[in-house]
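These notes are about the structure you will find just below.
Removed from the display is one protein chain of the complex; every other protein chain stays in position.
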Amino acid sequence: MSKPVPHSRADYPHFLPLQTRWADNDVYGHINNAVYYFYFDTLVNRFLIDNDLLRTGSSTGTGGTSDPIGLVVETGCSYFAPLSFPDPIMAGLRVAKLGSSSVRYEIALFAGDETSAAAQGHFVHVYVDAAERRPVALSDKMRGTLSKILAP
Amino acid sequence: MSKPVPHSRADYPHFLPLQTRWADNDVYGHINNAVYYFYFDTLVNRFLIDNDLLRTGSSTGTGGTSDPIGLVVETGCSYFAPLSFPDPIMAGLRVAKLGSSSVRYEIALFAGDETSAAAQGHFVHVYVDAAERRPVALSDKMRGTLSKILAP
Amino acid sequence: MSKPVPHSRADYPHFLPLQTRWADNDVYGHINNAVYYFYFDTLVNRFLIDNDLLRTGSSTGTGGTSDPIGLVVETGCSYFAPLSFPDPIMAGLRVAKLGSSSVRYEIALFAGDETSAAAQGHFVHVYVDAAERRPVALSDKMRGTLSKILAP
Partner (left out) sequence: MSKPVPHSRADYPHFLPLQTRWADNDVYGHINNAVYYFYFDTLVNRFLIDNDLLRTGSSTGTGGTSDPIGLVVETGCSYFAPLSFPDPIMAGLRVAKLGSSSVRYEIALFAGDETSAAAQGHFVHVYVDAAERRPVALSDKMRGTLSKILAP
């Protein structure tokens, strides 16, 4: 594996401030490696919800919807510097690749006013129909919105 | 508030061994107070599933079912002694009160071979219909099964 | 048990906005009952840290400190109405009882602009010395700060 180089804020078109929690810290006083993926998850899904590309099903009492589901097929993260509660995190999001039915997101987490990422990762969604779980093409609306945050 | 007295294993009719996780420990090296409720949740729902009183909806792709839903309306826990990863926990379950549409469970967590609880708590379910979220009577089947683990 | 009555915002002197996460939602599309305790934990510890009453030990590499430790001895929560990601939560904090070595906090969680609590709970800290884990008196500084958010 080649060693990844920390991205800078200028590499990202979309940001979401993330709040850390007491229990995010592990026994060493830093945020546990798995918790980063809760941040990724939240960042991606908030972007989709805020852009009307994902509906959450709480009002139906079923927790689900009949829309295509974005299955997570791959995730990864490189950790460069520790992050810790109670410090807030600034999370950057970009789309690295738009496939016919898949999206590869890249995410960078920045501590405080730092311009170099403390961690960065990726998150790949494949869209499938809820019933059969077979890949379906991204909608034009989704493709249009995601194109706006495409990495150069 | 009166100070609760630790229960013993003999006070509980049903047990489930629980596995601890690395990230359950907080910065002080002990299991975080909130994580205990994940144990309670798992213990109660495993009991219901294993006794055919709860179906999980994963095969439908919706995450839900049309059955009545057990809403959690109250939980609580008293912590007597620390628990820590990597030690396994033995969890005891009993029903303290069977209402017309509600169940009050009591849970005790035991470390290793200890006979006195390291923590104990309660967990109250109210059953509602999935659509309207109005209370519904416990089924005879549920009442029958839960009666078998009633506290004296 | 007597049924608790939802508190209003006016009952609380201190607030912290809380961010919800995608994975906070359970299979029913609402925030899991255990996750509320991560909110409580974060609210209480942020108050202590922001008022210089708790130092986190991340810079030492040990995750700990030599200060007295606030052990959580009791927690509880009543759930009145569901909360869900992606909605933000406003959390209210007050001190219900200041003992010689203990503090009972009360917490209420409000959805959006709601004035009536969606959930409320309590969280009891007993302060002990880090080495022997025996109760120690609250410092004058702590007592002074906590008095400012005492419930009427």
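Note that the chains take the letters A, B and C in the order they are written out, and that residue 1 is the start of every chain.
Please note the rule applied: a residue touches a chain if its C-beta (ideal position, glycine included) is under 8 Å from a C-beta of that chain, and two chains touch if they have at least 3 such contacts.
Only a predicted model underlies this, so the values are computations on that prediction, with no experimental measurement involved.
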| item | value |
| --- | --- |
| Among shown chains, those touching the left-out chain | A, B, C |
| Listed residues B:Tyr12, B:Tyr28, B:Tyr79 or B:Tyr127, member touching the removed chain | B:Tyr28 |
| Hidden-chain contact residue, picked from the options A:Asn51, A:Thr75, A:Ser101 or A:Ser116 | A:Thr75 |
| Contacts of chain B with the absent chain, listed as residue ranges | 18-19, 21-23, 25-30, 38-39, 41-42, 45-46, 49-50, 56-64, 82, 84-86 |
| Footprint left on chain C by the chain that the document does not show | 22-23, 25-29, 32, 34-35, 57, 60-65, 69, 130-131, 133 |
| Interface residues of chain A (partner: the chain not displayed) | 1, 27-29, 32-35, 37-38, 40-41, 56-57, 63-64, 69, 71-79 |
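Quick note on the criterion: only the chains that are shown with their structure count from here on.
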| item | value |
| --- | --- |
| Per Cα centroids, the chain farthest from chain B | A |
| Centre distance in Å when chain A and chain C are each reduced to the mean of their C-alpha atoms | 28 |
| Separation of chain B from chain C, taking each centre as the mean of its C-alpha atoms, in whole Å | 22 |
| Averaged-CA centre spacing for the pair chain B and chain A, given as whole angstrom | 32 |
| In chain C, residues with contacts to at least two other chains | 27-29, 38, 41, 56-57, 63-64 |
